[in-house]
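Omission of a single protein chain aside, the complex is shown with its protein chains in their original locations.
We just call them A and B in the order they show up, numbering each chain from 1.
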Amino acid sequence: MRSRYRTVLTDAETGIDRKSFSVDHEELDLGVSDAWRVVKYRLHGGLQEGVDVVEVFNGVLGFAVLPTRGMSILRGWYRDLDLGWDSPVKDPVHPAYVDLNDRGGLGWLKGFNEWIVRCGLDNNGAPGPDVVIDNNGNEASVFLPLHGKIANTPARHVAVEIDQDGTIAITGQVDETMMFGPALRLTTRISTRVGTNEVRIEDRITNLNRKRAELQLLYHCNYGGPILEEGARLVAPVKRVVPRDATAVEGLEKHDRFSGPTSGFVEQVYFYDLASRRGSSETLLLLRNQAGNVGSSLRYDKDALPCFTLWKNTAAREDGYVTGIEPATNFPNAKQFERDAGRVVTLRGKETRTFLLTVAAHQGRADVRSVEQEIARIQGNRKPRIQARPGGGYAPV
Amino acid sequence: MRSRYRTVLTDAETGIDRKSFSVDHEELDLGVSDAWRVVKYRLHGGLQEGVDVVEVFNGVLGFAVLPTRGMSILRGWYRDLDLGWDSPVKDPVHPAYVDLNDRGGLGWLKGFNEWIVRCGLDNNGAPGPDVVIDNNGNEASVFLPLHGKIANTPARHVAVEIDQDGTIAITGQVDETMMFGPALRLTTRISTRVGTNEVRIEDRITNLNRKRAELQLLYHCNYGGPILEEGARLVAPVKRVVPRDATAVEGLEKHDRFSGPTSGFVEQVYFYDLASRRGSSETLLLLRNQAGNVGSSLRYDKDALPCFTLWKNTAAREDGYVTGIEPATNFPNAKQFERDAGRVVTLRGKETRTFLLTVAAHQGRADVRSVEQEIARIQGNRKPRIQARPGGGYAPV
Partner (left out) sequence: MRSRYRTVLTDAETGIDRKSFSVDHEELDLGVSDAWRVVKYRLHGGLQEGVDVVEVFNGVLGFAVLPTRGMSILRGWYRDLDLGWDSPVKDPVHPAYVDLNDRGGLGWLKGFNEWIVRCGLDNNGAPGPDVVIDNNGNEASVFLPLHGKIANTPARHVAVEIDQDGTIAITGQVDETMMFGPALRLTTRISTRVGTNEVRIEDRITNLNRKRAELQLLYHCNYGGPILEEGARLVAPVKRVVPRDATAVEGLEKHDRFSGPTSGFVEQVYFYDLASRRGSSETLLLLRNQAGNVGSSLRYDKDALPCFTLWKNTAAREDGYVTGIEPATNFPNAKQFERDAGRVVTLRGKETRTFLLTVAAHQGRADVRSVEQEIARIQGNRKPRIQARPGGGYAPV
């Protein structure tokens, strides 16, 4: 084969639009025995009408990318382990049906059912008012809805890239632009290597404008069962943890332990300052089940994503039994609060910022324990500082 | 034939999406002579691009279901009698073009041109603010637009079912769901029997969540000419009628009589408590033309749909000459008012509530008179109580 196999699935500039596509180990010899494949299809019916899916399976680990929903990842699986969760929203929702400003700015929740979904790019976090400079040069009041636009913006370019070393990648380009407003381009490369347990998400965010732009980016990585269960744990190298609000204070002592499905449970949210590997800015954290024989880890550069949020929503299964582990440029408070706290990224004209997140699945006690040991080494003998109350600049009080 | 013929037209779970379809008396022998048929097609152009239509004709009565618009019924006809009305909105409007929150929450009116359209499921009625418990467990202010979401939500499952007894049914499933919000599923079966004058709408509304949910459901059944005309009448077994507002008070004496098209007419709305058949909760009402030789009746369970609203909008033909006869769980006031009046349904977790509405067309004086006599028997010698002013818990004053 050529050193790199590349096929364009969607391209706004040339009008390419492949409704379906597949390539696999039988068609393309990568010198491996794994039965890998890439399949694209289009969904029909209800709110998912017209949503594209690109599924990648590396022989052991698979995931389904949604180009129509900003290159989110709907779900994943590793051998017989499901990665993702069950939302009351059953189908992937086409952005045409999502009114972000609905219900006081909570419209984003109408389409929320992904395993991994980006929140951003101009804003993420709680809905709230903001002040921007408008086309007249005046301050104008705008309302920023929950978690921003990127997850409800379809990709204008999608391609499959397969390298001789066994790397299978889906690339995508998503424009979050408007005249006189943010003009941010996400260029993502979501890849895995044949036979491995990892998905690697490499995102480049470019300010297309000459003028400065703000950027907020959060990776909302969501898990239900079987990883999430009574006694499941978050294992992370913690320097500091801060409860978001009074409800989080109630669960503070057990912030890293999870309950089983609990009808009427109200979400508990914790903000973390994580430690990174000595002499490096890499950090690592793990969500594992009670027995410690399945889990999923996130590995990333804490300099790029300094804020980590744990969202515990161990409600009844039918209501969405789920936890979100969320590395980000900021905490998911309203943008004004985050700006005042100095946690909103500014991009110069034409600047590109790169973010890299590696998500892995773990099966077997040995594999899980190995990750835990690595996290323990990052933690070292540092004592986590557990802040008893919200505030301290982490959350509004 | 098999005891039940069944074909799936749309299914989100399996990806079935039949753009066109037909079956008729020549293909399927029901042992009747009527030239019945079912035809599905997809609309194109303007705001109707991508809207699906499933037309059912039972040999004498026909109707056109819109799966894309929440299984509304666009129009009907019985022999040479048109059922429905002429709206300034000419084409069925795809939900992607409807911003419910537009114009102070009146965006629903951009797509309003159906014969029968459901208003609900989480809310219906006038737009207004509401307070809900949000994901943080806090009270949050939301704005609920006119008549809710269900009419602008496409069906995720649509099938045709034909029974050996001559029953032709279209079934549909429509999800009005969001994370942390209502998760209500409408499962509808819209059926008719070959050679009859009736459409039967059987709706099951399920709370998909474990937590409680509220439900509001109103069947907005709309008629213009030829049934609606100068001298047309509403015939109903009335226990009590209440004018909605001062404009309705002006027309109160003639609440059950209609004017011809009147330029500048301002809508008059009346709220009714109807009587039901002795020893039963079934009620029946009729809209008939002046001469009493054409009409359309509604028959339903008053326990399930205790509130009946008459919407008189006898404006100029071009502006929408129409009346709505509207059985519902509530009156179409803003939800907060209805909740305070105890007229919002609560569903327990996983609960399903069933609603049944039979709409019939009547031609010929004998047929119309027969319905009137049945209504007269329900009325008995009970005197309708005509409340002179709005209020009394029926409408805000």
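Note that contacts are C-beta pairs under 8 Å (C-beta built on N, C-alpha and C of every residue); 3 or more make two chains touch, one makes a residue touch a chain.
Just so you know, these numbers come straight off a predicted model, no measurement behind them.
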item	value
Contact with the hidden chain (one of B:V131, B:A291, B:A316 or B:A376)	B:A316
Option touching the unshown chain, where B:R6, B:K90 or B:R382 are the choices	B:K90
Option from A:R4, A:K254, A:K350 or A:R385 whose C-beta touches the chain left out	A:K350
Options B:G31, B:G264 or B:G342, residue touching the unrepresented chain	B:G264
Residues belonging to chain B that touch the chain removed from view	41, 43-49, 87-91, 96-97, 99, 101-104, 106-107, 109-110, 112-113, 245, 247, 263-264, 266-267, 313, 315-320
Missing-partner contacts on chain A, residue numbers	10-12, 15-17, 50, 95-96, 99-101, 132, 134-137, 140-143, 153-158, 173-175, 177-181, 183, 208-211, 349-350
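The definition used in the following text is that only the chains that are shown with their structure count from here on.
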item	value
Separation of mean Cα positions, chain B and chain A [Å, integer]	42
